[in-house]
Structures are given as structure tokens and as C-alpha cells.
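Of the protein chains in this complex, all but one are displayed in their positions.
Note that the chains are named A and B in the order they appear, and that numbering of residues resets to 1 at the start of each chain.
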Amino acid sequence: MTVDTRFYAPLGALTLEEIAGRIGATLVGDTNLTISGIASAANAKAAEVAFLEGDGKLAPSLSPHLTAVICNEVMRAFVPAGIATFVTAFPRYAHSQLAKALFQPRHLMESGQGNVSESAQIHSNAVIQPGAVIGSGAAIGEAAVIGANAVIGPGVQIGRNTNIGANSSIHCALIGDNVTILAGARIGETGFGVLVGPQGAEDAPHYGRVIIQDHATIGANSCIDRGVFEDTIIGERTKIDNLCQIAHNVVLGRGVIVAAFGGISGSVSVGDGSMLGGRVGIADHVQVGERVSLAASAGLFRNVESGETWGGTPAKPIRQWMREVAWLQKQANPKKTS
Amino acid sequence: MTVDTRFYAPLGALTLEEIAGRIGATLVGDTNLTISGIASAANAKAAEVAFLEGDGKLAPSLSPHLTAVICNEVMRAFVPAGIATFVTAFPRYAHSQLAKALFQPRHLMESGQGNVSESAQIHSNAVIQPGAVIGSGAAIGEAAVIGANAVIGPGVQIGRNTNIGANSSIHCALIGDNVTILAGARIGETGFGVLVGPQGAEDAPHYGRVIIQDHATIGANSCIDRGVFEDTIIGERTKIDNLCQIAHNVVLGRGVIVAAFGGISGSVSVGDGSMLGGRVGIADHVQVGERVSLAASAGLFRNVESGETWGGTPAKPIRQWMREVAWLQKQANPKKTS
Partner (left out) sequence: MTVDTRFYAPLGALTLEEIAGRIGATLVGDTNLTISGIASAANAKAAEVAFLEGDGKLAPSLSPHLTAVICNEVMRAFVPAGIATFVTAFPRYAHSQLAKALFQPRHLMESGQGNVSESAQIHSNAVIQPGAVIGSGAAIGEAAVIGANAVIGPGVQIGRNTNIGANSSIHCALIGDNVTILAGARIGETGFGVLVGPQGAEDAPHYGRVIIQDHATIGANSCIDRGVFEDTIIGERTKIDNLCQIAHNVVLGRGVIVAAFGGISGSVSVGDGSMLGGRVGIADHVQVGERVSLAASAGLFRNVESGETWGGTPAKPIRQWMREVAWLQKQANPKKTS
């Protein structure tokens, strides 16, 4: 997805030659090409730079519009001919350095000129409670309530009849109508991604957004991270309890239920109408179908087909899990069980 | 319990006839009766409307003072003669619509007129730190400290020598003396209840309170939801660690200990002196006796008698659980175990 300049200020385009100098990488290709954006390799468009990292064993997904890529020596074999290529030992790190040269998150640029920015558009019927901070270019819809000491970052859009709880914070996000976000929720923080640079562990910067659709509810002190390059999406009428963690690039369908302490790792998708009991965890990239039920405390590491019910850690079909629990209890306590 | 008008502003009484029109339900009974309140069917008083939802297999608990009820076709058989009855396919949804017509949460009505409301009563020895927001009609006791950027909602009562942490928020709650609430705690948010309406999932509105008794401590970023119609109660000297979730209508006794990530579901009761290790979860409506110990990571789905110690998921008596753990280890690793 192209970076949304409502949330990330463009700092100016760079030529490939300038980029090669900044990231200290060898360039193969037309040095006069101009770059204005960043993306994943699977979704890159013209004038955007992507990166490829890996051990060379798995072919990466590549956008047909790929024009420039930063990669390591072994991944170079996957880059089609004619595409400008930077070679470096730390491709994702180099890409993150380039990204920081091209864009700056606007919410780190706001300074202390009054609680409500003069450039924010606030509907005359909206209620802004004491201490709430509204960033530049943000928009607050009709009959929305922004709770006391909440923070609405620059460029954030809040729909009609939407309630934003006290002390919550929302950045890099588009929030629909009739949404409820309870106190202390953290929407649009940078996700957890650790990349390796020459000095060791570095945070992967995030340039995506959070989209929360109409009638969704987010519990108190829950966290929904923004995507890396794409969006994190919470579907219509999806209901999330307190103290849940929804990681970057997650897509939850419509009417999904997530009970307290639900933990959904990066790039997971969950289909419409699925129900997650308390303290359910899902490992990254797992795909969960529609109307799936996951029992409380389940730890899911595999894809689940629509309509199934799973439980346990590692999670398996619920009847299989219950059979194991019952069998173990019987075998280990042969005489009688309390 | 009758709705506490310190937290929920009454919007005016309605006749049964007016209600029938608003919620689109068929009314059987005296249309001139006037209704000013809402309640659960078990606790309704005169002039309050309750609801009954279910498949008709289980007889509901009914208050002897029940005067009007919203129910579906199959639950109608349980309504005693002479009680005004609305029949609809979505009783709980209709009840929630009626509730919104009768009461408005005051904390959604506050607007931006200064951080400390002129109608708040603040003891001359209390300390209000910078950025703290104190709602209308709130009361802050002697030597209480309200931390920086904390939010004390309208009508909330804070006792003597009580410390409220930075960035925490408290709504619809009565807080005793010598209580400590650490930074970022969320007291009195609406609980997690999803009801079914004609358009799909809807949030169940909450009209109860949170009561925190003297000398209790609530950890950083922990959440205690207010009750649906009754109160969520935290007993005297009960100590709750960081990042815990205490759901609506929970009643914790005196001197209960809840370690980090404790998750207590709706309507659970825990007796005096019980101790919950880290990451213990308790399913809704479970009753835990006094002086019960639950081992770290336990997931409890059944009632536990006073004095017992349980562990595991699903939790069972600790010796039984430990026998199973040891037996499995021995059987699966026959030669030697590390």
C-alpha cells in the first residue's frame, strides 16, 4: 500500500544514487531513477523500494510493479532482470534507514501549541472533554465523544457517534461510525518487529495504518498495532474485550468476538463470526476461517477451517483435546478421581 | 439494584405504552403504568423493567417485585400473571434500547470547561496533580492524591489517604479510604457483554458501579469493569497486581490476592483470603470459596470449596494435577528424564 501522507510526512524523493550512498549498499541499475516511497516486495508500486531478506531457499512473493529492491547476496537470484538492486548484508535494516529518510511519522512532529490543533476539523456536535489532545488535520465526526485526557493523533479520522475513552490514544488510524474505544486503549502504535542491523537488534519502523470499521468495540487497555506497510483491520461489529493485543497486519472479519487477554500475532487473519475465548493466543501468519470457536486458553499454531472448534495448547480439534485431557486423568489416577 | 443517579442521569419516566412504541414490541398489560428504571429480572423493584431471554428450558430467577418484563415468545410462560409483558424476538436488545432512553451515563455528558469541575468537592488537604481531570459532583477525600493526567469521572467518590496513579481513569465508582490505585488502571469501564440485535452484535450497556473497599490496592494498567445492573465489588485489603482483568459483577472478598495477568470473568465470586497465582483465569459465574489457592497459570471452570488448592488447565485439585504431570513425563520419556 502507498504510504498515507496524512500520517507520514514525505521528506522528499531520492535518486537511486543518493540512496546507495545513504545506505552504503552496492547498486546495480539505472542510478537516475527517482524513489519516493517504500513497500513490501509483494505490494511495491512504481517509484517504491522494497526489500528481500532470507536464506535463499524460499522464493519470495514479488509485485509485478517492482522497480527497486534492497537484498542480500543469496536473495539476489530471485530479483527479475531489469530491476534496480542494492546489495547489502542487512537488507531490512538498510530499507528501514531509507524509509526514515523518506518519511517522518507526523505524530512525532507535533509540538506544544494548545490541546486542540487549529487545523483539526471538529463537528459542532462533537464533545471534546477536558485535557483531550487533538492533532493537526484530525477530523472528529458528529456526536462523537473524545474522553478526558485522550490523545487523537494528527490526521486521525473519528466517525459519527463514536466514543473514545478517557486516557486512550489513537495514531495513524481511521475509525468508523458508532465505534466504542474504551479507556486506555492504544490504537496505532508501532508493532513489535525486531530486525538485525550492524549494531544488533533494531525496531522495524511501521508505515501502515489501523482501520476500525463501524460498530466495532475495543476494550480498555487493549492494543491494536498499525501495519508495517499494509493496514491492520478490525471488521464491522467485531467486539474486543479488555487487555487484548492485536498485532501489525492482522485482519479480523465482521462480528468476531475476542475475550480478555486475547493475543493475535502479526499477519493473522480471522474470518467473520469467529469467537475467541479468554486468553486465546494465535501464532503469526495463522489463518482462521469463519465461525471458528477457540476455547479459553487455547494456543493456536496452525490454520483452522471454517466452522471448527479447537482448544488446548498447542490447539487441536476440541473433541481430540478433551479426549486427551480425560484419558490422562484416568490413566494417572487409576483408583478414583476427585 | 436501583440505578445510581450520581453516575447515570435520568432522562424521564415513560409509560408502558410509550415504551411499546419505542422498542417495537407487543404489550400485554396496563398501558398506563409508568416506568422509571431498569433492572435484572432477579432484582427488579416496582417501576423497573427487566428482561428474560433464553430457550425456555430453564426457569429464571424472578424478583417478587417484578412489575414489567420484556421477553421472547418461549420465555413468556415463566412470567407470572398480572405482570406487564412486552414480547419481542430480541428481548435483551429491546431492554438495552429502553435503558438508553431512561438513563445517560454522566461521564459521556461532561464537556470541556476546565480540568476540575466547579461542582466537585475537594478536601483542602487533597493533592490534585497537574493535568488531572475531576468531573462534576465528584468528591476527593482528605489527604488523597490524584495523580497527574488521571481522570476522576462525575459523581465518583474518593476516600481519605487514597492514592490515584498517573493516567488512570475512574468512572461510576465509590473508592474507600487508604486505597492505592496505580498508574493506568481502568476502573468502572463498561463490561464485555455482547447481545444480539436485529443488525447483529451489540454492546450490552452497563448501569452498575465499582465499589473498592478500604486498604485495597489495584495494580498498574489493571481493569475493573462496572456491573451490568449490580456492582462489581473489591473487598477490604484485597491486593491486585498489574495487568489484571476483573469483569462485571465480580465480587472479591477481603484479603484476596490476585497476581499479574489474573483474569476473573463476569459474576465470579472469590471468598476471603484466597490467593490467585500469576495468569490465573476463572470462567464466568464460578464460585471460589475462602482461603483457596490457585496455582500460577491455572484455568478454572468449576466451583472450588474453601481451603482447597487447585492447579492446571482445566484446573483440578493440585495433587491430582501434579500426579498427571509426573505420570505423563515418566510414560513419555521411559529411559531417563532430564
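In this section, contacts are C-beta pairs under 8 Å (C-beta built on N, C-alpha and C of every residue); 3 or more make two chains touch, one makes a residue touch a chain.
In this text the structure is predicted, and so the values were computed from the model without any measurement.
Enquirer: Which one touches the absent chain: A:T85, A:N167, A:T180 or A:S267?
Expert: Spelled out, the listed residue whose C-beta touches the missing chain is A:N167.
Enquirer: Have a look at A:H95, A:H215, A:R237 or A:K316 and name the one touching the chain we're not showing.
Expert: Per the contact definition at the top, the residue touching the missing chain is A:K316.
Enquirer: Looking at A:S40, A:N221 or A:S293, which residue reaches the missing chain?
Expert: In the complete complex, the chain left out is touched by residue A:N221.
Enquirer: Residue-wise, where is chain B in contact with the chain that is not depicted?
Expert: Spelled out for chain B, the touching residues are 127-132, 145, 147-149, 163, 165-167, 180, 182-184, 215, 217, 219-221, 237, 239, 241-243, 254-255, 257, 259-261, 278-279, 296-297, 325, 328-329, 331-333, 337-338.
Enquirer: For the chain that got dropped from the picture, name the residues of chain A it touches.
Expert: Chain A touches the missing chain through residues 107-115, 131, 133, 135, 149-151, 153, 167-169, 171, 184, 186, 189-190, 192, 194, 199-203, 221, 223, 225, 243, 245, 247, 261, 263, 265, 279, 281, 283, 299, 301, 313-314, 316-317, 320, 323-324, 326-328, 331.
Everything that follows uses one rule, which is that only the chains that are shown with their structure count from here on.
Enquirer: Nearest 5 degrees is plenty: how much rotation brings the CA atoms of chain A onto those of chain B?
Expert: Fitting chain A to chain B on C-alpha positions yields an angle of 120 degrees.
Enquirer: Whole-Å distance, chain A centre to chain B centre, using C-alpha means?
Expert: 31
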